[in-house]
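Removed: one protein chain of the complex. Kept in place: all other protein chains.
Take a look at chain A:
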Amino acid sequence: MKRKWKIIICIALALVCLQFIRPKETTGSAYGVGKQLGGVSREVNGILQTACFDCHSSETRLHWYDKITPVNFLVASHIRNGRKALDFSNWDSLATAQQSAALYYALNKILSGEMPLPSYTAVHPQAKVDENEIETLKRYLLSISYGAKQGKVAPNNPKEITAVGVKPEREVKPSPNGIAYIPDYRNWKAISTTDRFDNGTLRIIFANETAVKALQSKKTDPWPDGSIFAKTAWKQQQNADGSISAGKFVQVEFMIKDARKYAKTKGWGWGRWKGDDLLPYGKTLDFDTECVSCHQPQRDNDYVFTRPIDLFNFKN
């Protein structure tokens, strides 16, 4: 009996001592000043503040129980990762298009149920985003979409389109993760198109022969090794008759399936080449963690957003 008490007292003492060891993320002022994001309505700002700012800004508001060691270490790791992915404290340094993209990205993470983290809302239930708040965010995002701004911005200059010509052989640098550019994707089959009214682009998603064969035999769960997708984006170009066509080339992104070779990045090799110069995107070897985290909500669909049109459902 005596021994039992000794152990309990020792543990309690250890816990008290541990309280002196705290990560820096949880030692700041208890309540940050509420930040008003430039250009964002008060209502939307309020929702973001309650649901996101704790981990996605330096306006972290901690409760006493968030500061107890060892809980605070878990809290601090959430905050570190959160700020790395999206930090609203840097809002003013972003261009308008980047701000809009960040908010669309954030809302889609909320819609997929990934954010706010369920482990966080379990302890901070007020951070949950309810249906009404989601509707408010949707309405706001539609109002700032590229499509909604069409009346306000000048149409793209048609001269931006380069003349059709014989394509010169060119050297394209590989992606920082070592993936090489694949030049012949325009001859692949188109499995879908998307009108991205959030950022004003039109996209065609091309699939190589292996992927198309898998589609034909409906064996796409998971996509077989060797499947490649090329998602090509062009700027939306306004025409005089009211239609919008594919204007200046923006980028092409590849997903290359090889479950073993790319096991670290969910079985896919990722690469993006931007602009007419086809400059590879990414600065570091592991830039593709960004690709994976965006595609994470599609983990039950082999990390693929596109739902291909059933090309083979045709009878004549």
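Assume a residue touches a chain if its C-beta (ideal position, glycine included) is under 8 Å from a C-beta of that chain, and two chains touch if they have at least 3 such contacts; residues count from 1.
The rule is short, and it goes like this: contacts and distances are computed from a predicted model.
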Missing chain, UniProt name, options "Ferredoxin", "Amino acid/amide ABC transporter membrane protein 1 (HAAT family)", "Probable glycine dehydrogenase (decarboxylating) subunit 1" or "NlpE-like protein": which is it?
"NlpE-like protein"
Can you work out which residue in A:Ser41, A:Ser192 or A:Ser293 touches the chain that's missing from view?
A:Ser192
Chain not shown: contacting residue from A:Glu131, A:Glu171 or A:Asp276:
A:Asp276
For the chain left off this view, which of A:Lys24, A:Lys84, A:Arg260 or A:Lys315 is in contact with it?
A:Lys315
From A:Ala127, A:Ala211 or A:Val252, residue that would touch the chain that is not displayed
A:Val252
Sites on chain A contacted by the missing partner chain, in the whole complex
104, 107-108, 111, 138, 141, 145, 147, 161-167, 170, 186-187, 189-190, 192-199, 202-204, 206, 215, 218, 220-221, 232, 234, 236, 242-246, 249, 252, 275-278, 297-298, 300-301, 305, 307-316
